[in-house]
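Below is one structure, written out as structure tokens, with a few remarks after it.
The complex appears here minus one protein chain, its other protein chains still in place.
Up next is subunit A:
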């Protein structure tokens, strides 16, 4: 369970998160929508401790993320994150990209890590690209590799930060299909996205962020058909 309690976060003078409260249960898929600068991506990087927070707290399975005593390297093993830019390790093959962390961080043997890596890569449809270098893959393939790389650590939670935003339109579908598949398998996910159809189809709950606050959260049917907050109404009218 991820518990976010009254989290505030500023970059210099700009307050990007103004008191966020959100609890995500095991197995739940929560999508976060909202305009740029609403703080939704920042929230994700705070959840796995890549960004510090100013006040409030984030607790993952009983561990407070930003407590001084928390071993972030350990905690991050159970929280996978995939970014807008897929950030392939360009000097490693696709399989090496995926097996590096299991081998070095979890201390797995080569054969075991490769078995897991191969399984995850097949899972996202890259079973035939194992020894290819990332530069020879399309953006969509690299993004699916990044997903497999995160999954190879057997995380309990997956965070997706606008994973389709940097992709050519014709490549968006294959990545969204991968996310859908994970959701159906019961992975706990928080997805920041601009893909409204995806949010509607896949989410258990949809949260709407506006200027650093969570203006509204609810079931997708409710958010998309009967938004309560005037800002949500405005936003949904503008993206339709």
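In the analysis below, a contact is a pair of C-beta atoms (placed from the backbone, for glycine too) under 8 Å apart; a residue touches a chain by one contact, two chains touch by 3 or more; residues count from 1.
The criterion applied here is as follows: contacts and distances are computed from a predicted model.
Considering only "Glycine dehydrogenase", "Phosphoribosylformylglycinamidine synthase subunit PurL", "Amino acid ABC transporter membrane protein 2 (PAAT family)" or "Iron uptake system component EfeO", the record for the omitted chain gives "Amino acid ABC transporter membrane protein 2 (PAAT family)", by its UniProt protein name. From the options A:73, A:170 or A:238, the residue with contact to the chain not on display is A:73. Of the listed residues A:30, A:95 or A:146, the one in contact with the hidden chain in the full complex is A:146.
Touching the missing chain, out of A:5, A:70 or A:87, is residue A:87.
Taking the complete complex into account, A:135 is the one of A:69, A:135 or A:170 that touches the chain left out. In the full complex, subunit A touches the omitted chain through residues 48, 50, 73-74, 76-77, 80-81, 83, 85, 87, 89-91, 100-101, 104-105, 133, 135, 146, 149-150, 153.
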